[in-house]
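Dropping the structure in here first, questions after.
Note that one protein chain of the assembly has been removed; the remaining protein chains are unaltered in position.
Chains here go by letter, A and B, matching the order in which they are written, and residues are numbered from 1 within each.
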Amino acid sequence: MGEYISLILGAILVNNFVLSRILGICPFLGVSKKTSTALGMGGAVIFVMTLAGLVTSIINKYVLLKYNISFMRTIVFILVIAALVQIVEILLQRISQPLYKALGIFLPLITTNCAVLGSAIICSDEMYSVVKSTVFCCASAIGFALALILFSSVREKLELAKVPVPLKGAAIALLTASILAMAFMGFSGLGG
Amino acid sequence: MSTFLQKFFYGGIHPDDRKVSKESAIQEAPLFPTYTVPLSMHIGAPAKPVVKPGETVLKGQLLAEAGGFVSAPIHSPTSGKVGPIASCVGPMGNLIPCFTITSDGNDTAAEPMPALDPKESSPADLKKRVGDAGIVGMGGASFPTLVKLSPNKPVDTLILNGVECEPGLTADHRLMLEDPETILAGATACATILGVKNVYVGIEANKPDAIAKMQSLASKYGVQVCELRVRYPQGAEKQLIYAVTGRKVPTGGLPMDVGCVVSNVGSCAAIGEAVLQGKPLYERVTTVTGRPVVNPSNWRLRVGTTYGQAIALAGGVSEDPAKIISGGPMMGFTVYSLDVPIMKNTSGILLLGPEELHQFEYHPCIRCGRCNDHCPMQLMPATLGTTAENARYDLAEAWNATDCIECGCCSYVCPSHRPLVQFIRRAKADIMTRRRAAAAAAKAAAAPKPEPKPEAPKPADAPKPEAK
Partner (left out) sequence: MTPVIVLTVIGILLALAIGLVLKFFGAEVDPKVEQIGALMPGANCGGCGFAGCNDYVNAMVEGRAKPGLCPSMNKSTLAKVSEILGVVAEEKEPRMAVVCCSGDDNHAHRSAFYNGVTDCTTANAVAGGGKACPYGCLGMGTCARACPFGAIEITSAGIAKVHREICVGCGKCVAVCPRHIIKLVPKKVDVHVFCNSPEPFKFKKGVCTGACIGCRKCVRASKPGQMNITGFLASVNYDDAPDASVVDACPAKCLRLTDAPNPVPVHASAPSLAPTTGKPAPAIEPATK
């Protein structure tokens, strides 16, 4: 149990995907202008990453390791994740229109999200079991969503601030992200 | 029984009060050859003219009748000939329609309305009299008093606002000293109309003579005098209610939501005159003050007297004024013309000299939070200002911009010299326009047959609470 708690805490806070591992920066900057869209994106990422963690760890264990072709994992994972997202999108559109509309463009965006691929590769590197992979991916996604929502709240405030003209837009967003990352460094040491 | 400093409201400021004209007795203004009487001297619908151009009218004769429920009639300030309806510059800088009355020099008064007894007459008669006499809130907001005296919620308290917390103004102070009986008669009439027992007179502690005067008559008229702490905006409606009764008006609410009606002492004096003498409201006490004014003094001026004439009465100016303000320095409006007429709500004309007027460039908010400490409505002016500056009026609405009473405390204390009230007013105007449009849309949707009616959202602000 303690193992899982430290795994979850580590994934959410200590080794936060965005702020510590610097993965998934594109959606982090792209959809963090409003807290409402950040919530949508965060939800979508949690959903997809958990699913992707489950599926990729199964494929890793029963296909790649079995046939000893682990060097192929990147291309296989991309293929699997992309197809998975497509299937999820089609199903979602059929099953729940409100949820589909809420997630909107974020679902296809996740296809190319390196955080999803990153989590799958970390799981395979660390030789996590299927359950552990799923838990790890879910926690990582929660960490991603947390960083995204925090950042979007800061950016909403930033919109009202007087920013020097050369720093407007992405520049000040990156500076803010760096300060946020430094704040998250304070978590290192937590959970061993 | 004097109740000293019953409650403190949150925030507020204490500017130098500069009441230099407080020793100057109210003087009667001479008759001027012409008067420019605006058709809209109140909040609400403009009055509808009942006289034709070229007609001869007498002093106190009806010129225009109320143009709706929230409206007030207009009466002639003197006898003479009515000119065609023209336009004149109003205190907001816009052109407003007005009558021009050319005096015949005789100043013949029309037959006054029959006298009523403030205690014994029926509430309906008294109420009709308040409406017929064209009484409006004379503290600054110019809200028709008849509407104020027709609350649709139970009311148990009437508060007379004799606070006059705006620096410089002394009109109400002098009125309380010189004509307290008329004020209290008017208050009694209001109490009869409303059917309330508790009548309070709120006066700031810096007017001990007025307090003593009111105190001496308190038992005769059955009112209680409350000496209030000297702090701006003690005279704002909601702050006054809290200070006197300890009741808090809810967000977006009116005084009647907590069972109170607040009336300015000037309005009460006008009601007193209307009831006792049958005299309609066509003149008021106005303070002409400021450093450039030679003799800062209080004058009983008829509506339609121009600011230039009023300043001339006070001895003219000793130096070129840099700013002319209608009302007090905190909440008054800057006017740019001396042709602006005195209206029913002109409590003062304030001139500022060049060295008194500091022009600042404003700077970004430094988040010191001083405005939050001083806002009597416990809002966050810094946040409101920043949201309005960035045209995020939706956020300003979420931060309750509409509760702002525009007292100016935040701008007064801001170390960055930010025009916070101006920002908030901008946000309020936008919110009000949007709300009106939404209400109109809802109305159109609810109506069975949508009629194409042109909707012109007026940029008028929300009714402002009285602050003096």
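We take it that a residue touches a chain if its C-beta (ideal position, glycine included) is under 8 Å from a C-beta of that chain, and two chains touch if they have at least 3 such contacts.
For clarity, every value in this text was computed on a predicted model and none was experimentally measured.
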Residue of A:80, A:116, A:141 or A:177 in touch with the missing chain, whole complex considered: A:80
On chain A, residues whose C-beta touches the chain left out of the figure: 59, 63-64, 67-69, 71-72, 75-76, 79-80, 83, 86-87, 90-91, 93-95, 97
Residues of chain B (touch criterion as defined above) contacting the omitted chain: 87, 91-95, 292, 306, 308-312, 316-317, 320-322, 324, 333-339, 351, 359-360, 389, 391, 419, 422-423, 425-426, 429-430, 459, 461
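Quick note on the criterion: only the chains that are shown with their structure count from here on.
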Chain B-facing residues of chain A, complex: 159-162
Chain A-facing residues of chain B, complex: 364, 386-387, 389-390, 392, 395
